[in-house]
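After the structure tokens below, expect a handful of questions from me.
With one protein chain held back, the other chains of the complex are shown just where they sit.
A and B are the chain letters, set down in written order, and residue numbers restart from 1 in every chain.
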Amino acid sequence: MDFKTISFVILAIILAPLAGGLLAGIDRRLTAWFQGRFGPPILQPFYDVIKLLGKEPQVVNYWQIFCVHIYLIASILCVALFAMQADLLMIFFVMTIGAVFMVVGALAVPSPYSQLGAQRELIQMLTYEPLLIIVFVGIYFVTDSFKIADILAYDRPIFLALPLLYLVLTFALTIKLRKSPFDISASHHAHQELVRGVLTEYSGPYLAILEIAHWYDIVLILAICSLFWSTSWIGLVILLAVTYMAEIIIDNVTPRMTWKWMLTYVWAVGISLSFFNMALLYAKSF
Amino acid sequence: MATIVPFGPQHPVLPEPLHLKLVLEDEIVKEALPTLGYVHRGLETLASIRDMDQMVQIVERVCGICSCIHAHTYCMCIEGLMGIEVPQRADFLRVIWSELHRMHSHLLWLGLLADAFGMESMFMHAWRIRERVMDVMEATAGNRVIISVNKIGGVRRDMSPEQLRWVLQVVDELETELDKIKAVLTNDYSVKKRTVGVGVLTYQQAYELGAAGPQLRGSGVAQDMRMTGYGAYKYIDFAPVVEKDGDSWARTMVRFRELYQSIDIVRQLIAKIPDGEIAAKVKGKPTGEIVCRSEQPRGELMYYVRATGDKYLDRVRIRTPTFANVPPLLAMLPGCEMADVPIIALSIDPCISCTER
Partner (left out) sequence: MAFETMNLVKGQLSSEVLALKNKGYRFVTMTCVDLGDSFDLLYHFDLDLKLTHLRLNVAKADRVVPSISGIYFAALVIENETQDHFGITFDGLALDFGGHFYLEEEVKKFPFCKFTVNKAESAGEGA
């Protein structure tokens, strides 16, 4: 690896949580505006994480600590791999390892909320992972490669060829960002039947680590979204801004649905949209 | 394998502490065992050490959200025992405040229900609308929630004609705001998906299990204590709001339509309010037994008062509507999904501080 790539990776690892936290803060501000209230300061997520890091650790067993750290390492690794412009499938697998370890950490605790939340998190993963693979396969069909370096080298924005697959990607984005209607395993405000679901038994510094890992995740998924318009900076920024704004609006106008509904609806709609888009692609190539 | 989930007493979705031990299998509730007693204060025993005027203050604090109506019913009981004739203006004022209480209670409940199924924005909007009602209460009675306006014989304060005109304006604004969220409640696909068919209580079950209020009316039973015409209700047109289906959506619609009904009642009352005294003179001590009922936001409230002419009352028994709605809750829970439990628990509008006094 040359110096340029290494410096890029280090920059990505340092800047990603800062960007993620800032985005989370802007998210809260915008959500508050939609709800007719003021909302916290934009830097609030950083204040929260700093506060959490200073608290006394309380865990049920040591598996929780181990799993939280693996989740963080996996998320950082994903962002680093993206910065190195490595293979998309590799990034997908590392991301999955991180998510599974978070679930294992929740399952290691006998609390019923945590157990139920972990099962629901697994169902969420079951929902979005096939769709994410389909999106990557769609990108392969257009650019003939899974490597990000080649995708970035493609001369036209991929969005124009795969608009419906972008929609499918936004389903995965909604689930990953834990926004209504898919905030089923751990909603942003703990006003749900499982208290905080999969995150119930995490507190203090480990919750802070989970939050930082979540920021890395946000940046990673938005980076994957950005691949869809990689040819011009302005187009990229507009695409991401519109997507995120749509997420916030949908979060505010829908209630939380049940996991059965999520599984049926997202698979049905996601797979149909993907099929349709692929069929269009093949039709064009004739 | 059965999982036992302790739902409550400290639960972010519940407004008041209620403990339900849920036995789940695959996220379907098989059994629900309640435990109450987390806010039991034994307020009924205070009747033996507080005289009847002080008891007005105590019964107001049985519940914050419906405090005015508790005091109203208690005063009705004592006035019935002592044969006191409450002046008409006092009756009208009491009912205006009671209807405002009903509105703020239903708006609070609407926000909590929206929160339970995850729609935080509707929660915030409902509570923002509720703030207007709180403004009215603060301006006319001095306090936002526990408004001590009832006393034996009438009311403590009067509302000037300017205040009444202002209340009419606020009520008009409320109606416009409510129209904005009406479309979401009645037509939204996802809201309906979460509430239609959830927690069904048939007509027969609601009647036999002793359900009260919107619980009963949502299952098709047309019973509302305001139909008996107590207080100023005999001077206005009134018809109970009834829905047929008996599920959470039906109960939501009953309460939402009751908001409009309360606005209508307040308008009728302000149009017809007579001038006059606001309190009658009270002399002597009560003797005898009496039962009075009234309609709280949550349903039928029953007071039994027994007195023997002493300084202290012999017995004050308060039967609150949520107390009557607990058996229907236990009947609705088995067979539902875990995700529906908060919605069902909130659709009975639980006021546990009323239940346990």
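Operating definition for what follows: a residue touches a chain if its C-beta (ideal position, glycine included) is under 8 Å from a C-beta of that chain, and two chains touch if they have at least 3 such contacts.
Because the structure is a prediction, the values reported are computed rather than measured.
**Student:** Would you mind listing the shown chains in contact with the chain that isn't displayed?
**Tutor:** Visible chains that the missing one touches: B.
**Student:** For the chain left off this view, which of B:His40, B:Arg165 or B:Lys272 is in contact with it?
**Tutor:** B:His40
**Student:** Out of B:Ala141, B:Val155, B:Leu209 or B:Ala279, point to the residue that touches the absent chain in the complete complex.
**Tutor:** B:Leu209
**Student:** Which subunit B residues would touch the chain omitted from the figure, given the whole complex?
**Tutor:** Listed in rising order, the touching residues are 36-37, 40, 42, 44-45, 80, 207-210, 223, 225, 227-228, 288-293, 300, 302, 304, 306, 314-315, 317, 319, 323-324, 326-327, 331, 356.
The rule is simple: only the chains that are shown with their structure count from here on.
**Student:** Starting from the mean Cα coordinates of subunit A and subunit B, work out the distance between those two points in Å.
**Tutor:** Taking the average C-alpha coordinate of subunit A and of subunit B, the gap between them is 43 Å.
**Student:** Where on subunit B does subunit A make contact in their complex?
**Tutor:** Interface residues on subunit B, with respect to subunit A: 3-7, 11-13, 24, 27, 114-121, 124-125, 128, 190-191, 193-194, 337-339, 341-342.
**Student:** Per the contact definition, I'd like the list of subunit A residues that touch subunit B in the complex.
**Tutor:** Residues of subunit A touching subunit B: 31, 34-37, 112-113, 115-116, 180-181, 183-184, 187, 189-195, 252-259, 261.
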